[in-house]
Every structure is written in structure tokens, then in C-alpha cells.
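A single protein chain has been removed from this complex, and every other one stays in its place.
Which chain is which? They are A and B, in the order written, and residues in each are numbered from 1.
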Amino acid sequence: MKFSIQVNEGPYQHQSSDTAYQFTKAALEAGHEIFRVFFYHDGVNNGTRLTTPPQDDRNIVNRWSELAAEHELDLVVCVAAAQRRGIVDEGEMQRNGKDAENIAPGFRISGLGQLIEAGIQADRLVVFGD
Amino acid sequence: MSEIKKFLYVNRKAPYGTIYAWESLEVVLIGAAFDQDVTLAFVDDGVYQIVKGTDTAGIEMKNFSPTYTALGDYDIKKIYVEKESLEKRGLTVDDLLDLKWEDEDEDWAEKDSIHVVSSAELADIMDDADITLSF
Partner (left out) sequence: MLHTVNKSPFEKDSLAACLRMSKDGCAILLIEDAVYAATDGTAVSDQIKEAMKTKSVYALKPDVDARGMSGKVIDGIELIDYAGFVSLVADQNSTQSWL
């Protein structure tokens, strides 16, 4: 079965990204396909590679990046939400004249249409948030 | 896949205190371009999103009330408000924005988009949706 996942909260502040990650991992282990993981609201903060959690804690961002590399996941950060919160990739950096980008490996920035498409294309959409 | 799915947007949070209401509305506007079957539900504090008479000048935030009024132009005409949520908050339908859509089949007659329904009716609407986006 094909799942899409929506993550509405950033890492650490809320458990939602953790739960979404565990759900996604379990779905892949059960042989399901993950069509897309869409990060919205503060969820876009899952997509910065500049986070540095303490050594003895889980690295939520890296964990998503690694899962994406392993399973070719499509991790999409909403562009409008990302612009508000300073999540920037190469293209956004140039378009908006910023002096840096910070997108984590495996994530890409795209429009809200990707969320609607995720709902249309997948058999199930599950929302994780606060 | 070109089938039309039933998209339900469930709004349960008040506006301005958090960004959920506004960013939810942004999804609704983008989603309107996809020709899906769209329904909006306002329950619990979500009913505060569509009250009239909002003035955000003092908090220097964009007032997005006019955007709800424009939903009819996006062909979004099924807006359900839970009766219990209104009553609990001392509100009636008269406190809400006058949201309309124009019926092409009836010489563009203006019709109400807002329908006040019971929890049980809303349960049916939720049960009927294919994709539920909650904010």
C-alpha cells in the first residue's frame, strides 16, 4: 500500500516528528511504499542540517536523511513555510539573495501542491502534528 | 490516477495565536486548483477563524478574513460548522462571516456556503472523506 505522511511540527519541541519517523520506518519494514513525506508549518525545521543535538540524544534530522537515502524517500519541505522560517536550499538562496543555504541531505523544497498530490496519489495520508 | 478524491480540511484551532489557521487556508487555496472534492470543517476553536468583525491592525498581523470570503470564487462551497462548538462559545451563525458561492446552474444565484451541523452529521462527513488534512 502507498502512504503519504505529513509532519506539522519541528524536531525536539514536539514528539510528532519522532512518531512520524517511527511510523514511516515501520511502514517501510512492513513492505509498504512511502509516496512522500511532506513537512509543513514548523515541520520545515526538520529539514535543516545545522541542528546539533547532544551526542547522547537521537539526531532527528540525520535520521530522516538516512532513512531517505536508504529507501529513496521523497522528503519535501513546503516552500512558503520554509521561507518564513529560514529553511533554504541552493535555489532559494539565489532567488532570495541570501548568503547561505541549510537544507539537509535528502530533503527538497517545493510547493504546497506537492501535499495535495501526495493526498491524491497515496492510498492513505497520515498527519502528525501538535 | 485521475479519480476525484474527497478532501476534508478540519480546522480546530483559533486564528492569530498560532499560524495553523492561516497556513491551513494556504493549503486550501492551492488545493482548489487540483479539481478535487473539497470540504471544510470548522470545529472547536476553529469556529473563531470565521467570525466577522476581526481587526488585526493592533497586532500588526495580516487579517485573513477576506480570504475566507473569497473561497466561493475558488469553487469551495461546502463549509460545515459544528453546532455544539458554536453554542459552547456563545456564538451563533450570525456571528460568522457571510460566506457565499454562486451557482452557475441557477443563473449565478448566491448561496450560503456555511452549513451549521450537529456532531453526528459532522461524524458522517468525516467518515465519508478520503483524505483528511487536520490543522
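Operating definition for what follows: contacts are C-beta pairs under 8 Å (C-beta built on N, C-alpha and C of every residue); 3 or more make two chains touch, one makes a residue touch a chain.
All values derive from a computational prediction rather than experimental measurement.
Chemist: Of the residues A:Ser16, A:Asn45, A:Ser65 or A:Gln114, which one touches the chain left out of the display?
Modeler: For the chain that is not drawn, the touching residue is A:Ser16.
Chemist: For the chain left off this view, which of A:Ile60, A:Leu73 or A:Val127 is in contact with it?
Modeler: A:Val127
Chemist: By the contact criterion defined above, which parts of chain B meet the unshown chain? Give residue numbers in ascending order.
Modeler: Against the missing chain, chain B presents residues 8, 10, 12, 43-44, 82, 84, 119, 122-124, 126-127, 129-132, 134-135.
Chemist: Could you please point out the chain A residues that touch the chain left off the display?
Modeler: Against the left-out chain, chain A lists 1, 3, 8, 15-16, 19, 22-23, 25-27, 29-30, 32, 124-130.
Simple rule for what comes next: only the chains that are shown with their structure count from here on.
Chemist: In the complex of these two chains, what residues of chain B are touching chain A?
Modeler: Per the touch definition, chain B meets chain A at residues 1, 5, 7, 19-20, 23, 26-27, 30-31, 33-34, 36, 130-135.
Chemist: If you look only at chain A, which of its residues touch chain B in the complex?
Modeler: On the chain A side, the touching residues are 6, 8, 40-41, 80-81, 111-113, 115-117, 119-121, 125, 127, 129.
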